[in-house]
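Showing just some of the chains, left in place.
Labels run A and B following the written order; every chain starts at residue 1.
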Amino acid sequence: MAGSPRRAASRRLQLPLLCLLLQGATAILFAVFVRYNHETDAALWRWGNHSNVDNEFYFRYPSFQDVHVMVFVGFGFLMAFLQRYGFSSLGFTFLLAAFALQWSTLVQGFLHSMHQGHIHVGVESMINADFCAGAVLISFGAVLGKTGPAQLLLMALLETVLFGINEFVLLSLLGVKDAGGSMTIHTFGAYFGLVLSRVLYRPQLEKSKHLQGSVYHSDLFAMIGTIFLWIFWPSFNSAPTTLGDGQHRTALNTYYSLTASTLGTFALSALVGEHGRLDMVHIQNAALAGGVVVGTAGEMMLTPFGALAAGFLAGTVSTLGYKFFTPILEAKFKVQDTCGVHNLHGMPGVLGALLGVLVAGLATHEAYGEGLDSVFPLVAAGQRTTASQAMHQLFGLFVTLTFASVGGGLGGLLLRLPFLGSPPDPQCYEDQVYWEVPGEHEDEAQGPLRAEEPDTRA
Amino acid sequence: MAGSPRRAASRRLQLPLLCLLLQGATAILFAVFVRYNHETDAALWRWGNHSNVDNEFYFRYPSFQDVHVMVFVGFGFLMAFLQRYGFSSLGFTFLLAAFALQWSTLVQGFLHSMHQGHIHVGVESMINADFCAGAVLISFGAVLGKTGPAQLLLMALLETVLFGINEFVLLSLLGVKDAGGSMTIHTFGAYFGLVLSRVLYRPQLEKSKHLQGSVYHSDLFAMIGTIFLWIFWPSFNSAPTTLGDGQHRTALNTYYSLTASTLGTFALSALVGEHGRLDMVHIQNAALAGGVVVGTAGEMMLTPFGALAAGFLAGTVSTLGYKFFTPILEAKFKVQDTCGVHNLHGMPGVLGALLGVLVAGLATHEAYGEGLDSVFPLVAAGQRTTASQAMHQLFGLFVTLTFASVGGGLGGLLLRLPFLGSPPDPQCYEDQVYWEVPGEHEDEAQGPLRAEEPDTRA
């Protein structure tokens, strides 16, 4: 049931060796390169003659913790909707994100914050690493159930590098604004995962069709993920903005946008549902699209009305995507998108990027006043017009789509390496391939679901 | 099983149209009236010559997020105790609260924060809107399982308006103190819902008796709600107080009160339980009464002992209410109170209001010192004696009970409109009326609970 002995033996060594190799490599690189920054180093902080309460910790750490909840609880439980893949959804989220945090600290550090040969770390690097982990988990959502942990770790290894480079090109080279990552996180993570899933296309996937859905309780577990993502999204989008009005405004815009995407999702889900019934898949996912769509423009003077309109549009488009486009994506484009990341992160991410183009293009000195230098510093410095900023934003979207597509393609080829032990079609979406599942050894005859009905008759 | 085709057709259009109508209306009102306040607007904030770290965001947003968790995770999961109503409990909580946040921003804005024809929004309006959503969800608890989403949205539409007016009368006209909302949130929400439930009385509700209880796992899901509510209640009561000692003291008092209501609940639950066994209904609900009972007095100089005594009393009264009064409420008063909101919010809310009367009446200049002007500004300004403040507090309770009762009655009449599609008695407490429930289409013969035992035998 768990594959041939040889496969098992290979797996027994593969995952441990890969974990140890990756952990060893990052540990060595940490030893050589990573140092406390001036807010976390005992000696450096005191040199600065600061009051302890001015430490950046107090202004960033609560936001960091909210983001951290989203990455581990939010993504983890949202993907636990599958009836027999909860251990893997939660466990591999845990593994991938833990690795991505370390590796991204290095990649982002090399690209963004090398000083005198060292990477300096503190709460900002913690937030940035969590953002990269978020993108990796979005891609995981596209291939959920069809890839093993060793494959996923290699995906994370590659994706983290490309995420860092794409982010560097957008934020540092092009001067694009994207605080909440409509482009750098959602669009990048979604299309990376979708192209990768295309390369790993499985024509016989209906062999595991009986495991592709949810059961009643697994949908409730998934709602834990949905609700924590929904609640903390204002913190996500606002975590890396400049302090002050920018952070406050971003949180407020995201909060409004999410309320509207929720109403839009309920409206559309009932409208397109059989007998007018609501579909949990829509509620669990599309209601979150309002967070994605203001990932770029949330920092800008979007206005509360703009936030509502954008959120409503995103919830609507996302719901329609789940209903009508996901089947086409599989049938015509051979992209099997387990969690529908195209609907939740892909389309709303692109919409969010375009909204950023629009709102940047409409920016005026009157609307931003002295605040222009924190939202659009190059415009405030006279180096760019708002039209030019808008064009740069648009170009950033194309750069992101290019990096994501090429990266996803490379990733797919990498994951097709035969010794990586991809699960066979009938064992997709099944925890038992990778996990000791409780109850299964007591009475094998009753099959894998035996675990739900433990026998207590002495 | 899901009603006649005509009912289904009506439902298919009703909920979408109502959502779109309400979202459209709030969006237009937002466009006309809602503006960033001086802490969230890029231009206004910089005019103020502030340091960015002085933005109110850093002092209110962590409390806001805790409140936000309570509203969506806390109320949502607490109501997911029913065995076949988890999708509705979580989903309708989500829908109602999302709408209430928008609508209450407008209603509270019109009443409390209109400046030059505009409503100015920021983290304080976010907290206040979440408070109103909390009251709506309390009322939802009274009618849980017996009302459809269109009915509930209309309830929220009406209740939000009356909540705002009642709050305005108490806080602005009467100068009543009620930071954590023993009156404005708990008493109001509970009696609004109870009177509404009375008007919707169903004499044949035993037809769905088999669905009115919990199962083992649904009780564990409900505990997610309980525990998050318990943990974050100190943030709830302290979120809107003046900054400094007041916020600190309110959190501390609430923390103590909750520990005592927990001990009181365990003691009483075992005492009145069959064979001395504990009842999950009590633990899930009555243990929280300590948060409700200090919603008014928590900001005052209640003393740590006072917090323990109040919490213990509330936990005790609430447990006895579940055991002995809920059956009487249904049998004699024809009030069917699904979640027992009378025990968790009604009685402890009234007790909390009376505790506020007492503690306000006992206030002295010695005990509050210079802090008197933030807790009782009218007393500090010499416009009132403490006895007068106490009388105003008491009058506030009567105003609240009046608004709640009249409002709940009106709400009940509104929800009885026949085209709103209230679920028939045998389909109360059943998700399948409103949701696609997983597994049900595979093999209808096995009935609705089929979903819990998915067949994986190829």
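We adopt the following convention: a contact is a pair of C-beta atoms (placed from the backbone, for glycine too) under 8 Å apart; a residue touches a chain by one contact, two chains touch by 3 or more.
All figures in this text were calculated on a predicted structure; none of them were measured in a lab.
Engineer: Assuming the 2 chains shown are copies of one sequence, what number of copies does the full assembly in this structure comprise?
Structural biologist: Per the structure file, the complete homomer consists of 3 copies.
Following the convention adopted for this analysis, only the chains that are shown with their structure count from here on.
Engineer: For chain A versus chain B, what separation do you get between their C-alpha means, in angstrom?
Structural biologist: 32
Engineer: Which stretch or stretches of chain A touch chain B in the complex?
Structural biologist: 54, 58-59, 62, 66, 83-84, 210-211, 213-220, 223-224, 227-228, 230-232, 235, 242-249, 251-252, 255-256, 258-260, 262-264, 266-268, 270-271, 273-280, 283, 287, 301, 303-305, 308-309, 312, 366-372, 374-375, 447-449, 452-453
Engineer: What residues on chain B touch chain A, complex-wise?
Structural biologist: 2-3, 8-16, 19-20, 22-23, 26-27, 30-31, 34-36, 39-47, 50, 52-53, 55-58, 61-62, 65, 68-69, 72-73, 76, 80, 86-87, 90-91, 94-95, 98-99, 101-102, 121-123, 126, 149, 217, 221, 224, 434-439, 451-458
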